[in-house]
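Following this message is one structure expressed as structure tokens.
In this view, the complex is presented without one of its protein chains, the others remaining in place.
Presenting subunit A:
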């Protein structure tokens, strides 16, 4: 379970998150939508401490993420993250990309790491690409590689930051399908997304961000069917 209380984040004098309260129970798929610059990515970075916070707290499975003395590298293994830029390690083959972290972070043997990597690559449909370098993969394949790389750490939560935004339209589907597969397997997911169909069809709840606050959070049916806040209504009508 992820519990966020009164979270505030500043970049210099700019307040990007203005008191976020949010609980994400295990097994839930939460989509986050909202205009550019509203603080969606920043929230994800604060959840796995890629960014420090100024006030409030983030607690994951009872562990205070931002407390002094928290083993953040251990905690991050619970929180897989996939970015807009797919960030494949260009000097490693597909299999090595996925096997690296299990080997050096978890200290697994080389053989075992490769086994895990092979399994996760099969999982995301890259079973025939073990020995190619990322430069030979399409954007969609590289993003699935990034998902496999995160899954290889056996996380309990997955954070997706606009995983499909940098992709050519014809490649979006394969990545969304992979995310849908994870959701069906019961993974707890927080997905910042501009894909309204994904938010509507796959998530249990949708949160609408507006200028650093969660302005509305509800089931997809409510958010898309009868949006209450004016900003959300405007946001949705701009998208359609």
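Some points to look at:
As a working rule, a contact is a pair of C-beta atoms (placed from the backbone, for glycine too) under 8 Å apart; a residue touches a chain by one contact, two chains touch by 3 or more; residues count from 1.
In this text, contacts and distances are computed from a predicted model.
One subunit of the complex is not drawn; among "Fe-S cluster assembly protein SufB", "DNA polymerase V", "Amino acid ABC transporter permease" or "Glycolate oxidase iron-sulfur subunit", its UniProt record names it "Amino acid ABC transporter permease". Listed residues A:4, A:137, A:150 or A:163: the one in touch with the omitted chain is A:150. Set against the missing chain, the residues A:2, A:81, A:137 or A:163 yield one that touches it, A:81.
Residues 45, 48, 50, 73-74, 76-77, 79-81, 83, 85, 87, 89-91, 100-101, 104-106, 133, 146, 149-150, 153 are the ones on subunit A that touch the missing chain.
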